[in-house]
Every structure is written in C-alpha cells, then in structure tokens.
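Here the complex is missing one protein chain, while the rest keep their positions.
Let's turn to subunit A:
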Amino acid sequence: MTATLKDTTAIVGIGQTPFARQLPESEKTLACRAVLAALDDAGIPPSQVDAFASYTMEETDEVELAKAIGAGDATFFSRVGYGGGGSCATVAHLAAAITTGQATVGVAWRSRKRGSGPRPWTETRAQLPTPAQWTRPYGLLRPVDEIAMLARRYMHEYGATRDHLFDVALACRNRANQNPAAMMYDRPLTREMYMTSRWISDPLCLFDNCLETDGALACVVVSADRARDCRRAPVYVHSAAQGLPAQHHGMVNYWTDDPLTGPSWAAARQLWKHADFGPADVHVAQIYDAFTPLIPLSLEGYGFCGRGEGAAFSEGGALEIGGRLPINTGGGGLSEAYVHGFNLITEGVRQLRGSSTAQVPGATTCLVTAGEGVPTSALLLRS
C-alpha cells in the first residue's frame, strides 16, 4: 500500500467572525463571512473553490454557500456526522479528496448561533428513539448530564478531583485572557470562583461547561504543491483519522465493557500509525473541551499518559504555556468560543504560523481533536 495523506495537503487560509453571545447576522451570512475571510487569508479567489466539507448541526449547506461566495463548479462535497465529533474530519475529507485528484481547493466551515438560538436538548417532540428511550425519561436530558455520569465514574475509579477539572478550566481561561477575540478575554477565573459556582450537573459546575456562542469559522485546504504559492506559510496535514470504536454508543457510551475508553482511543491508533512522530513530540494541543472531563479522557486516548492518569497529568501547570503540553491556546470551547470545535483547528494553524496570542515558542507540531464521547476525528498538523 503506497497511498498516504501524510503531508500531501496543507491548510493555507483561516477566517472567522467575531464571537459573542448574540450576533445580529444570520448563520448563513456568518458562514459566508468566515469562508471569504479564509480565502482572502489564503490569497485564493472564491471562483477556484471546488470542494466543500461540513459536519452535522450545520444549517448552511454547500449549495447556499457556494452560490453566495461565487464558487466554481464543485466536484467534491461531504458532510460528516455527529456534530462536534466531525470537526477535524472535514479537513481529513478535503485532504483525501485533494490528494486523490477529486478537487483542488477545499473549504471547511462551521457557523452556529448557539448563543442566541435554542438549546438542542430542549427539543422534546423529535426525540431520537435510540438511545434516548433509555436515558431521557429519567431526566438525563443534556450533554452535560451524559458526560457528568462518566466523570463521576472516572473520579471514583482514579481518584480524580474537582481540582483536576479546575486545572483544565483555568488553563483555557488563562489563554483566553491573552486572546482579544475570546469571549472571556477580560474575565479571569479563580479557584474560589470555580469551587463556589453553581452546579449544572453535579459533579460538574458552571465552569466545567463550554460557552454559548454565536460565530463562524472556516479554513482552506489545498495540495502541498499549491500551498507553496499561497499568501501564508503552509500548515501541513500530517495525519488525520476518524474514530468509531467497536460497540460504541455515542455520548451515552454506558454499555461497552469499558465506558471510559472512548472514541479518542480508536482515532489515536489510526492517527499515530500514519505519523512520523509520537505524542512526546507534540508541542501544543487543541483538545475538544465542551466539558472539562473530556480533556483527561482525551489525554489518555491520544497517548499523552496512561489509562487513569489524565487528571493527574494536569497538575503543576502542565497544561499551561511552558508546561508539558500547553492546550487550547486560544481559550478553547470553555473560554474562547464554543463553535463545535472549529476554533481549535484555526488556533492550531496559528500556533504553527507562529501567530497565536499565546504562542508556544518554536512550536512545529500540533494535535487537534474533535468531540470525545461521540464518533470523533483528529488531525496532526505540522509546519
């Protein structure tokens, strides 16, 4: 087998709108703004776009986007399932399409008005029969409840504490405090604030939850050859993977032999198999953080530490700039914006361009992950 995606494509443009609790423009308008900003960043005219990739819970489809931005004939378009689990897979699908000659210029995007729009879990009429019939009647209503269930079990099995979860929340907030685009830019977090905040789903409190955000982001993917002619330094897609583990059940993954081993483990095996470097060589990571417990679970899944060691990994400032593995350097979903993880992709690109507001000195490798707990995806980027 000779086919590979390794370094065959690069992200050459990123774009975004402001992030806020409420933006006046529609999701479609925000999507167009983000995509056009990303193309401008790359120095590629919209008429050359011939590939689109998005992920579910996206309301602006490729037909609407393509005709609004003035794209050319599209020859590849895909939509990945499972909401936030699909963020990185959009780039993976574009990389595969471009590498195999199906298209030449791809855009991926996410536009979402979750700040001003309805909370998805309040929908009671369109319940999915499986697996909601086994959980929602009992009052396990929201994603935070579903993850809190795994979090308490994790704390019970491995001695993880709320201080470990605070370490995660604090690292993200500290980076947001350096990032003027972040919703929490001017709002520092203290341990006292965390420990005295209200519960959302005990054992998880307010600060264990991501933000509610209106905003949009996009990126542009082209072949490595073409990337050398673009306006910005290329950020190469070194390895990419999706992960749906055997016998997985989605966010309510309570029925496998080992519910604390989530999709990140499956994605990681594929990701590292095709990479020239390993976890110890990752300089900075952007890890999906809808809820703080996803960080220790992901650190274990992607091999930064052993099973059950993810919480203790956060001790001593390990997740901060200068620590063993700086994470979510734009503030992440917890403190920059929650846009289903797309801001983690764009921040990974910034780190490898050397232009982050919380730059890791000399960073040349970055892991970006999508939602853990649902069928997921991940990227290894390098400069």
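We take it that a residue touches a chain if its C-beta (ideal position, glycine included) is under 8 Å from a C-beta of that chain, and two chains touch if they have at least 3 such contacts; residues count from 1.
Assume contacts and distances are computed from a predicted model.
Only one of "OB-fold domain-containing protein", "NADH-quinone oxidoreductase subunit B", "Phosphate transport system permease protein" or "Alpha-ketoacid dehydrogenase subunit beta" fits the UniProt record of the hidden chain, and that name is "OB-fold domain-containing protein".
Only one of the listed residues, A:Lys28, A:Arg79, A:Arg152 or A:Arg353, touches the absent chain: A:Arg152.
In the complete complex, the residue from A:Arg119, A:Arg191 or A:Arg231 that touches the missing chain is A:Arg119.
For subunit A, the residues in touch with the chain missing from this view are 119, 122, 124-125, 127, 129-142, 145, 148-150, 152-153, 156, 198-203, 247, 249, 252, 254-255, 257.
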